[in-house]
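After the structure tokens below, expect a handful of questions from me.
In this view, the complex is presented without one of its protein chains, the others remaining in place.
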Amino acid sequence: MMALNRIVWRLLMLLAVVLCVTLITFVISHQLPGDPAQLMAGPRAGPEAIEKMRAALGLDQPLHAQYARYLHDLLQGDFGASIVTQRPVLRELAAVFPATLELMLTALFISVTLGVILGVAAAVRHGSWFDHFIRAAATFGISVPSFWLGLMLLLIFYGQLGILPGVGRLDDALDPPAAMTGFYTLDAALQGQWAVLRNALEHLLLPALTLALVSFGGMLRIIRASMIEVLSEDYIRTAIASGIPRRTVIFNHALRNALIPFVTVLGLEFAALLFGSVVVETIFMWPGAGSLVLEAIFALDFPMIMCFTVIVSMAYVIINFAVDLLYMAINPQIREIG
Amino acid sequence: MRLLGIALAFMLSAPWLAACDDDAVSQARRQTLIIGKASGLSTIDPGTTVMAYNFAPMSLSYERLLRFVVADGSPTGAVEGELAESWRLDDDGKSWLFTLKQNHRFDDGSLVTAAAVRFSFLRTLRLGLGPAQALSGLEDVEAIDARTVRFRLAAPSPIFPLILALPPMVVINPTVLAHQKGDDLARAWLSEHTAGSGPYRVASWERGQRIVLKPNPYAAETPRYFQKIVLKTVKDNASRRLLLERGDIDIFEGVTPDMADKVAQMSGVVLFERPTPVIVALAMNTTRAPFTDIRVRKAISLAIDRRAIASGVVHGHASLVNGVLPAGIPGHDPDLPEVLRDLSTARALLKEAGIAPRTAFTLSYVPASATVDSTALAIQNQLADAGLKIRLETLAPSAFAKVLAGDFDLTLSNWSADFPDPWPIMQFAYHSLNAGEGYNLSRYANAEVDGLLTRAEHAMDAEERTALYEQAQRIVMAEEPMVNLFAVHGLLAYRTDVRGLRYNAWQPGIYNVESMYRGDDAP
Partner (left out) sequence: MGRSRLKALVDLARRHPAAAIGFMVVMLIAGTALLAPLIAPYDPDAIALDQRLLPPGPTHWAGTDEVGRDLLSRILWGARASLAVGLGIVAIASVLGTLIGCFSGYVGKTSDSLIMRLMDVVMALPGLVIAMALTAALGPSLVNAALALGLLAVPYYTRVARAQTLAIKQLNFVRASQVMGAGTWHQLRVNIIPNVLPHILVLMTMHVGAAILAAAALSFIGLGAQPPAAEWGALINAGRHYVLEQWWYSAFPGLVMAITVYGFNLLGDGLRDALDPKSKSRSIG
């Protein structure tokens, strides 16, 4: 019953988020100094053509009617057409989203691996110099501006050392693998194009590392804190005292329990990575959603900006919901509305 | 945990087993030409754009009737046939007759015919955008037979063949109408696809990132070496340079004056530098007091140290413009003296005109590049020496409309000629018809100049035209609505193993890739 209640809440929440996001972006887009009709009709269009465009866009309607129309279209899955390319924004975004997802998942993988391994290591040596050093490094990680770090990594590993490729998803001479999943690495592996796979992985490394380095600190701190707590619990001490190898206790018993609070922040972490990717993608010229939305922001292409914000906010709510379900599955005691 | 280890081991090891493919990869790289562009493209529809940054895919995928003859990096002023076998002025003294070459084919295999020429130009006229403005005297295009086409003009135009050599004046396959949406004349489709008879065709486009071109199998001039062209947008100058240095791009566009010397020193890189007629000028609003007063304009002109800007801001990669017409254009007078800074005369003129010291004016400009920013700062500094206080107002590109509408004191103008003729500069920058939107930014209006320019526009005799333009130039110089700061140099960097490049500094971004090759692989 409680679980059902929670699901209903989440769905309502989803609706509220969509309403709120659209309202905010809608209001912003109607505060623009420029005239969208003028923008779409072209700089040399006469007043008649602009008037026609205005009517076609529904801009001659009162604001609330325009908003209602926008929501109505949205419910049919129609996010409108880009002011710049005149193509449906949802399709444009869908075309670049796999690139962003591939980058984010790789970053998440690196960051979780680093966070868990170093977090456990620090917790086990709680209070030692190693622990202090790791904590300091983690805090420094979240203190470094990602755009600056990306720039410096690019300069060092590509510019100075020349051991990693510079920008983009693939060398320009190579043709991308036929799209199956949209992930170059996965597609290349599935099609046995090993040279492409290798190249794609090399391209992934620096941007993913940049994103991971600025986000692993948060994960590490949580893992470390909950590990310390779990390790001090009686049943862990008993287990160690009863002669079970220390390694087994740490990884099989303690870590499993310490991961529970960690799971709850994964959603937040994913969101942070997504926003981080907007900046990091521009530095590494990663052809993903971040680069796309940034271009849209500079072109004041509001249909595109609105589509991006709505999709991302929805994804955020859904991911948090999934994390909640996961959390409930791991930890059956918690069944109340948060 | 164990699973994680296996995944990690797989990710790290598997790809390196692929080293055996390296030869294939490097061969593919050799036959790929990568051009690093400084800005993204907005559209590649020839009927809708006059922006030079959009021209590259257009010029590679389509053919024009005529093209400019280029010698040593600059246009000679002559044209040669691309699709046209021959052309001549018709008996009425204003229309032009063209005969097409045989066997030029579009990328679907169909022949380029007079009907296609007619379709393309009427389409451009109906779209009524930038390219149509350049064709403003064109009344009709008639397909007389399959290979003969007549351009009927309203008035004699000596520069019409030059206009037809401009990049957007291409011939489009009329079958594109199959992609028409509503009555858009296939505008949506052509904005990101090509349908021409050029050596290449656009294969894919990741907006804001890169455009890939592959050979057009039916082209009359098939590519001799490069099987793939990548137009890669790398806005950040440092990243683009890094890519050039590491050989990940072959041709580097957007060499800025402040990086030119460093690029020239890079190993394996050639820096190409030629003067161009791109003039950067300080335009004064001649319809707003006190710039209505010639003395004030003269004072500002004399307070500016052109030489300091050319060396300090543009680092010597620019030429001084002593008159109105830059070198390379008929009517340019190489004997004009350099305008030297004269602060005391400038102050005296300002005093005479009743301008109190520390009077404030605003310089409104679009900070399009570091060079523009530095130029504005230098002007601010130099005019301060003459007792004027200049406030800098940076404008978003869309906000430049305010300047075009005449709401400004001072602004920076950047204007050029695409071909060696006085018309593009004189007609647009100084004819009162083009005040504001037409790019006469200073809104200069002088009936005598207007008369001279209109007569020159239709004079079919070359000597008579040049004399008319020279006369107009003298009047403009005396009234000085704009301070011509410098003419920039065309700069392009490319890897030394790129061979056979015939580049026209006056038309950046256009390449003869079909006849280029790499290293010693001469075909």
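In order of appearance the chains are A and B, and numbering begins at 1 in each one.
Methods note: contacts are C-beta pairs under 8 Å (C-beta built on N, C-alpha and C of every residue); 3 or more make two chains touch, one makes a residue touch a chain.
Please read these numbers as outputs of a predicted model, since none were measured by experiment.
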Among A:74, A:294 or A:328, the residue in touch with the chain that has been omitted: A:294
Contact partner of the left-out chain, one of B:370, B:404 or B:445: B:370
Touch with the omitted chain, as defined above, among A:142, A:164 or A:328: A:142
Touch list for chain B against the chain that is not drawn: 236-238, 241-242, 245, 258, 262, 308, 312-313, 367, 370, 373-374, 377-378, 381, 394, 396
Residues belonging to chain A that touch the chain removed from view: 13, 16-17, 20-21, 24-25, 28-29, 31-33, 132, 135-136, 139-140, 142-148, 151-152, 155, 159, 218, 221-222, 225-226, 261, 265, 268-269, 271-272, 274-275, 278-279, 282, 293-294, 297-298, 300, 302, 305, 308-309, 312-313, 316-317, 320
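The working rule: only the chains that are shown with their structure count from here on.
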Euclidean distance of C-alpha centroids - chain A vs chain B, Å: 40
Complex contact set, residues of chain A against chain B: 33-34, 39, 42, 44, 84-87, 92, 96, 113, 154-155, 158-159, 162, 165-168, 171-174, 189, 194-195, 197-199, 201-202, 251, 283, 285, 287, 291-292, 295, 300
Residues of chain B that touch chain A when the two form their complex: 1, 4, 8, 11, 14-18, 21-22, 24-25, 28-29, 32, 34, 40, 42, 128-130, 188, 191-192, 206-210, 228, 230, 232, 234, 236, 239, 242-243, 245-246, 248, 398-399, 437
